[in-house]
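Take a look at the structure below.
Complex shown without one protein chain; remaining protein chains in place.
For chain A:
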Amino acid sequence: MKYALRRVLQAVVVVLLAYVFTFVVISVLPGDPVTNTLRNPQNGFSEEEIQRIVAYYGLDRPVHEQLWQSLSRFVVGDLGVSLRSGLPVSRLISEVLSSTLVLAASALGVALVLAFAIGFGTQYLPKRYGQGLLRAFPSLFLSVPNFVIGLLLINVFAFQLGLFRVIDSEGGLATLFAAIALGIPVSARIAEVLVANLDHESAEEYASVARSRGLGRTGLLLRHLLKPSSLPVVTVVALAVGELLGGAVITEQIFGRTGIGSLVERSVTTQDLPVLQAVVTLAAIVFVGVNLIADLVYPLLDPRVRLGESRSRPKVEVAA
């Protein structure tokens, strides 16, 4: 319990540090949001509104005071107001968040299915022919960037086969293909670890001993090898969340989806700093949160960690 509490506190500190760091980086960037955005005639703010926003963010005061003001609002859940649209940032985010979360979650699902298919395949296919091919997949998947995969998928399935429309692409099939594009590189990382661990575990003495009790290949795989080989996958998935978030920005652009990605893209080009600050912090919260959950769940999955002296997740073994 003490351990859990300490980990939660650590996570909170990391999120706050991420917030401060983002704030500092944004502040030192060249360009003045007041002249660039607020006084941009296109946005049509009146002088009065501008004064109000400047006063709200303390833009006429020193940076450390702005930080303090911004941080104390963040702590109570106030993310501020968009400089471009004047709408609350929390509302802008909540409008697009669900679309991105659906995409990222489906991509993770695709990645897991693919990775376990590859992992099982390496245990079943004859060594000489099938396995070599299957074992090449992870490095292949890793070496092709997800935007290339995305463009290929669009070209084949949208343009040539007409399975889904790229414009207005929030439908199920469109989401699936976007998830495939985003999920494939992630599946490579998971598969690498899974295959390495299946190989490692099946060479362990307990696997031979289990076979001496009359277990066949499937029994051995499902009853014995699967669980210990999957445990490190928890760690990899937690780390892959970062990749999923980053990849989502690109994938959303390619597949013409509205989501956090398109919001980020718009905010960057218009220097909408409060939105950027909020999105980066949100990414930090998700990443830290997922890793926190992984750390807290791991001891429940692995009895050795639960009762052993070492509380941290064991290191992940990756194929040489």
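Criterion: a residue touches a chain if its C-beta (ideal position, glycine included) is under 8 Å from a C-beta of that chain, and two chains touch if they have at least 3 such contacts; residues count from 1.
One rule holds for everything that comes next: contacts and distances are computed from a predicted model.
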Protein that the absent chain corresponds to, by UniProt name, given "Fe-S-cluster-containing hydrogenase subunit", "Cytochrome c oxidase assembly protein CtaG", "NADH-quinone oxidoreductase subunit K" or "Peptide/nickel transport system ATP-binding protein": "Peptide/nickel transport system ATP-binding protein"
Residue among A:139, A:155 or A:208 touching the omitted chain: A:208
Chain A, residues in touch with the chain not shown (by the definition above): 127, 203-206, 208-216, 219, 223-224, 227-228, 231, 301-304, 307-309
